[in-house]
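Complex shown without one protein chain; remaining protein chains in place.
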Amino acid sequence: MKMQPRSRNVFFTDMWALALLAPMILVPILTTNQYYYSLANQALIGLVAALSVYIMLRMDLLSFAVPAFMAIGGYAAAIAAKGGNTNLLLLMALSFAAPALVALPLGALVLRLKGVYFVLVTFVFNEILQLALFETPKLSGGSNGISGVPSVTLLGMDLGTNQGVVYVTLLVAFVATLITLAVTHRYRPEFASIEENETLAESLGLATWRYRTFGFVVAAGVAGLAGFALVNMLMTAHPSSFSSFSGINYIAYAIVGGRGTMLGPVVGTGLLVWSSNLFSSKGEYSAGLFGLLIIVVVTAAPSGLVGTIHQFFKAIRRRLSVSADLPTNSDAATSQPIKGGGP
Amino acid sequence: MMRWPKEQVPSDAAVTLRVEGLSKRFGGLQVFDDIALELEPGGILGVIGPNGAGKTTLINVICGMLSPSAGRILVGSQEITGKPLHVVSGMGVVRSFQQTNTFRSACVGENLARAARFSVGDAEADLGLDTLLEEFGLRQHLEDPSGDLPYGLQKMLGLLMALATQPRFLLLDEPAAGLEVRERVHIDRFVQHARSVLGCGVLIVEHDMELIRRLCPRILVLEAGRVLASGAPAEVLARREVIDAYMGESEEEKC
Partner (left out) sequence: MESFVSTGVIGLSLGTQYALLSLGFTLIFGILGVINFSHGGFYVLGGYVAYSFSHLAGVPFAIAVLLAALACAVLGYFVELLLVERHVNDHLTTMMITLGLYLIMTTGTLVVFGPEPAEFPFPVSGSFRAGGFFVPYSNLIVLGVCMLVIAVVYLLMYKTRFGIALRAMADDREVAIAQGLRPAQMFPMAFALATGLAGLTGALVTPILALEPHVGESVLAKSFMVVILGGLGSIGGATIAAFIVGIVEAYSSVYLGGSKGALTLFILVLAILVVRPNGLMGSEARKA
């Protein structure tokens, strides 16, 4: 199917997201500064979680359940690693599959609900999972979590060094980005139609529930990957890493950056992780400043930073093309045939 | 593209849309009761009636947006009663909407592409849409967002999108509503095209009596949820009880 102009634009912008991401690979190469490593890890993990939010937003659904799916993926990987399976690829596959499998029946239940109910239920699901973690100490270590998670290995290499962890996080982010790109582009007409006018889509024959479920499952898997990267970085799986508040953060990354393209979450995550590190000295103020930022962006720039900049350029382009189209006197004279008198 | 098993669509060409004993009630409110109709491939059936007679709800029930309280709907020998909207659409019974209904932020071309993509028809079939796009004045707007188009063009786009799904039966909900008089001939052209090129059966719910007279050899008159009369327009519209039903309505409007 030939790409329509608008999806070409989105694709182009999404490619920018990849382009911005690629240089991150230089971080572990060019420096050994732990501060930068920590920042990079935070940003990359936050990005993957934000991408999970983004996938759902493409269908006009807001999901607070990202930390819950992160927890499922992270804990699954932790348990497997402690059981002796430290192969990186295996753990990545597991951390994607576990939440995806949970999302399948859960999605069947909650995706039928109206958008607003869906939001509330995902919020409640997150709380449920926190409680479940505390109530199943044999599996999850309860309030202590699972500590001493062994480092990840690949082809005999131990990737538990500071650099190794960054490389793992980079790989996770890269894979998650590719998955997001693939899904949001392959099914862009479907997702966009669900986002904009579901009834119309169904009247034309689209089984919207299938695509909603698909999106939900993929988003859960992507979140699981983020959970794995987080657990790997901390070497611990603990309930406090997956609180509702962190869910709010990831939503903010996606919305502040802009929910229309993948570049949005990239920009949003980068900006907000950097600024929260800036404000970390004023730790107690950070939540409030975050809240203020959310309000400002959502009221003044609803399409987020990326979306607003897009609109700005579009408006400029339109103004330029209009002035170029205005006919001058000489044009009018030469283009109009002279009536009465001719061959 | 995701390959999901398609609903079993009857391959028999001479497949009729049949409605039997269809009723719909919302709690205590009976919207319509014991409606029966039949639409053959390539046929046209007009459904008219004063406001509140249940015409739009009838379409909502047949296409699957609402489930009936009683009765059956069949496509050939396949029963589609109570099946959801997208399944009914996949079985070839496609509706249009009374209000303009398009993907407003997408351009005209994208709207039509999505209609083709979401439906189960033959991707290579030439539906003659280009000719219609030209005639309806939509061709020059292929790259324009459909939400920016004037009402009439959006309405026609909606109809073309329904056509793009290669339906067996079209349920048109007041297609002429909101159209200027000079635009209404497009409806004639559209219906003629659907019948001749696709062999579509067309059910038209309408208020425009001239259009009904022009296009429909058979009509059904609905009043207060029941079939008041059926037959050829010239004959039916001359009947006392039909005129009374409409007079009653216009009396109310005068108040």
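Labels A and B are assigned to the chains in the order they are written; within every chain, residues are numbered from 1.
Quick note on the criterion: a contact is a pair of C-beta atoms (placed from the backbone, for glycine too) under 8 Å apart; a residue touches a chain by one contact, two chains touch by 3 or more.
Quick caveat, the model's predicted, so the values are computed rather than measured.
Trainee: Just name the one of A:119, A:154 or A:234 that touches the chain not displayed here.
Mentor: A:119
Trainee: Out of B:52, B:84 or B:231, point to the residue that touches the absent chain in the complete complex.
Mentor: Candidates B:52, B:84 or B:231; residue touching the omitted chain: B:84.
Trainee: Could you tell which one of A:154, A:294 or A:309 touches the chain left off the display?
Mentor: A:294
Trainee: In the complete complex, the non-displayed chain touches which residues of chain A?
Mentor: For chain A, the residues touching the absent chain are 60, 62, 109-110, 112-117, 119-121, 123-125, 127-128, 131-132, 134-135, 198-199, 202, 244-245, 248, 251, 255, 284-295, 298-299, 302.
Note that only the chains that are shown with their structure count from here on.
Trainee: Return the distance between the CA-based centres of chain A and chain B, expressed in whole Å.
Mentor: 41
Trainee: Flag every residue of chain A that touches chain B in the complex, lowest number first.
Mentor: It is residues 1-2, 4-6, 189-190, 192-193, 196-197, 199-208, 210, 214 of chain A that touch chain B.
Trainee: Provide the residue numbers of chain B that touch chain A in the complex, in ascending order.
Mentor: Residue list for chain B touching chain A: 2, 4, 63, 65, 84-87, 89-90, 94-95, 97, 101-107, 109-110, 113-115, 117-120, 143, 161-162, 164-165.
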